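Encoded as structure tokens, the structure appears first; notes follow it.
Every protein chain of the complex appears in place save one, which is left out.
Read from first to last, the chains carry the letters A and B; within each, the first residue is number 1.
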Amino acid sequence: MNTSDATPGHLSLMGILRTSWHIWRKDLLIELRSRVLLNQILPFAVLVLMLFAFALDGDSTTLEFFAPGLFWVAVLLAALLAIGRSVATEQADATMDNFRLGSSSPVAVFFGKTLVILTQLLVLEIVLAVGVIVFYGARLSEPLLFVSTSVVATSGIASAGTLYAVAISKLGVRETLLPLLLMPALVPVLIGATRAFGDALGTAGVNGWQWLGLLGAFALAYLTLGALVFGSLLEEN
Amino acid sequence: MTTPTEVENPRSEPAAAADFFAVNSIADASVSTGSATTKVLGWLTLAGLVVLLVFAFIISPEDSRETADGAIIGQFDAVRLLYLHVPAAVFAYVAFALTGLGSIIYLWKRSRWWDHVAHSSAEIGVVFCGVTLLTGVIWGRPVWNTWWEWGDVRIVTTLLLFLIFVGYLAFRSVPSEPRRQARNASVLAIIGALNIPVVNRSVEWWENRTLHQQSTLEELKIEDATLLTLMIGFAVFGLMFLWLLIHRFRVAWLAEEVEQHGLKQALRRRREEAQREAMVS
Partner (left out) sequence: MGFAKLAFLAMELAVSLRSLVVLLGSFPALSGVDLDIQSGEIVYVRGANGAGKTTLLRFCAGLLNFYSGEGQVLGFDIRDANSDTRQMWRTQVGYLGHETRLYPDLTAQENLAFLAKLCRAEMAALQYGVERLELSQELLATRVGSLSAGQRRRVALAGVVLRSPKLWLLDEPHASLDSRGRSCVDQLIVDAAKAGATLLVVTHEPVAHELLEAVPADLSVGESAASGSATAGSEAAGSASGGSAIACAPGSSRLVELSGGAVKGNR
């Protein structure tokens, strides 16, 4: 009486993509209403750029030289807020149970939430890119590398972030624990993206495309890992 | 009602008090994590440490040699720190590898035994890792003329590893649903262990300049006494690791026993409560 109800589309790729898309749309709708990214996280990221300028004595040569690294540290700090917000959205009224009771695969939830954070961070990076160009005098010498690095590195940040955030989502201390767990895991992304940006902004004589390979491998590893373990991370006991 | 503490149940308070003493009496009844094996291990470790100190400070020579132009170079007395530093580092990595392995087996077999092994091993690993970092920093000052060198892949990786597993222990120290915690901690440990090679490679690529991490041992004027002392260091740290691991594991095991005992009491109380209610109606 039960097996006949199993829609073949439950675990199909299309089914997963469709549910991810619904989750993505839902979270973007929430963002459009609540404007947390726009009104809080974006200004904070710009503020971080300003703090770096104060810390480095406002020296334009130094700022231009270190712009790639400062850009990515600002992204990581803002990512912590975005990821925390993404989990808080689901934790406020136990909406995580809807995912568990729905007929979608947990993989879809993982991809959907990752996609949401990816989108938000990419918007944030556009603002930060303008920021480093205007405030730090960075020059875009390889736009294609710049864009691909942003997309690939941010995929890694978003997937690892979603994975860690859900692993600790039931804890009362999740806001303070997330940075400690997530940041060490993201060190390879910081290194790789900074190097690749060094090439894209013409401050370091390295081949940025090679670093893009490392970033791609990182993102792929976390996407695979997340798809494998996300179901068990969602379980309650 | 999500956590047990939220359950209002004033009636069971006297019973709870009785149980509290019951658990106490278990503790009083000389429950120990020691056994004949651990006593032998413990004494061996202690004796080994004494031997190691004698070898490290008295028998092994200081590191110095004459170059072609007559200058005396080497690490001098600072080399003696390596007898502590290198074994601690090696067994910190062994401990984290064991945590990773234990976590994989836990997720596979769902046996609490392996979860306790993973947890215990991580705690010892963090301590050893701390010793490694501390001795490394102290050693770096006279030899490299700097406390810390960001260009050195090993120390940067070790520091990051230290922080990853400090995070793991922080996660485990937050009280939460035990099975969920064990499961998620295993995932964290596996990701953490997988991070080691990734971090290592990326730091290595990050700065291709290295001080002398590949050659720490090769650069030394390896004399028999030096090598022997280092071997003793490995043996002593191996024994110490095993000794600590057994004790820590048994603590975790006993804690679970107490929890199981408490669970039985709680079940009994809860069933009594159910029966009492049935009588009333």
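Note that in this section a residue touches a chain if its C-beta (ideal position, glycine included) is under 8 Å from a C-beta of that chain, and two chains touch if they have at least 3 such contacts.
Since we're looking at a predicted model, the values are computed, not measured.
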item: Chain not shown, its touching partners among those shown; value: A, B
item: Listed residues A:F99, A:Y136, A:Y164 or A:F218, member touching the removed chain; value: A:F99
item: Chain A residues that touch the omitted chain in the full complex; value: 1-3, 5-7, 9-11, 18-19, 22, 26, 29-30, 33-34, 89, 92-95, 97-105, 231, 235-237
item: Those residues of chain B which, in the complete complex, touch the missing chain; value: 1-4, 6-9, 176-179, 259, 262-263, 266-267, 270-278, 281
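We adopt the following convention: only the chains that are shown with their structure count from here on.
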item: Rounded Å distance between chain A and chain B, as computed from the means of their C-alpha atoms; value: 32
item: Contacting residues of chain A [partner chain B, same complex]; value: 163-164, 167-168, 170-173, 177, 180-181, 184-185, 187-188, 191-192, 195, 211, 214, 218, 221, 225, 229, 232-233, 235-237
item: Touch list for chain B against partner chain A, complex; value: 160, 163-164, 166-168, 170-171, 174, 176-177, 179-180, 183-184, 187-188, 191-192, 194-195, 198-199, 201-203, 205-206
